[in-house]
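In what follows, a structure is listed as structure tokens, so that the remarks can point back to it.
Complex shown without one protein chain; remaining protein chains in place.
Right after this comes chain A.
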Amino acid sequence: MARIIVVTSGKGGVGKTTTSASISTGLARRGHKTVVIDFDVGLRNLDLIMNCERRVVYDFVNVIQGEASLNQALIRDKRVETLYILPASQTREKEALTKEGVEKVINQLSETFDYIVCDSPAGIEHGALMALYYADEAIVVTNPEVSSVRDSDRILGILQSKSRRAEMNQDPVREHLLLTRYNPSRVEKGEMLSVADVEEILAIPLLGVIPESQVVLNASNQGTPVILEEQTDAGQAYDDAVARLLGEEREHRFMDSQKKGFFARMFKG
């Protein structure tokens, strides 16, 4: 039985797709057979970040509607061999994702995969509800600002009331807070909420803090999940998060302002 992990947020543009790409790559690199599903019907993004957009023939909706088999639609990653991508349709309506259809695909994937990572669209509408419905765990991606925290809170409420686990009275969905686009110097200036602030409000365990970094943009543009940029802070922060997801204890880092380090480096040479 696969573990089903939804990457969700409520608010748009906070880093769900970036996170889905890196977390799934990280899990696969540790030898776990992993598939990442793009639930953002109409707005394909994941295949760009994973650099496989030119290899998409069939998609998630084709499989649900019986127009293609799962094996025809799954794309094998070129860098990590235990990683597969199930791309979203660019042309279909969001309503094409039916509960029964999604269940059929997830059940089938469950037979052969260890992890199923679901990249949720923004919002709390149909697509987002479908992405979280079958989840065992949720990575709630949050930016350190009030509106993002409020939307995360809303999604947490939905996870605990509208997911399959909630409806079937099973153990609740396991929640993880992933704070992304964290900028310690702006936190120090009081322009952004601190890690402690967000933890205090949401009251769920912290999976990791991903710093705001140009590296993320560059990696996305090149079609590389940033976790593969091993020398960078953002890449290492995602690697820590994957380790913690698998039960390893790792100290949190990249939470303090790097200003000193930066100046020190500048004036060294």
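Note that a residue touches a chain if its C-beta (ideal position, glycine included) is under 8 Å from a C-beta of that chain, and two chains touch if they have at least 3 such contacts; residues count from 1.
The working rule: contacts and distances are computed from a predicted model.
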Chain not displayed: protein name in its UniProt record ("Acetyl-CoA acetyltransferase", "Copper chaperone PCu(A)C", "ABC transporter ATP-binding protein" or "Probable septum site-determining protein MinC"): "Probable septum site-determining protein MinC"
Among A:E53, A:D114, A:D153 or A:D197, the residue in touch with the chain that has been omitted: A:D153
Residue touching the undisplayed chain, where the options are A:V57, A:A203, A:L217 or A:L246: A:A203
Missing-chain contacts mapped onto chain A: 124, 150-151, 153-154, 156-158, 160-161, 172, 201, 203
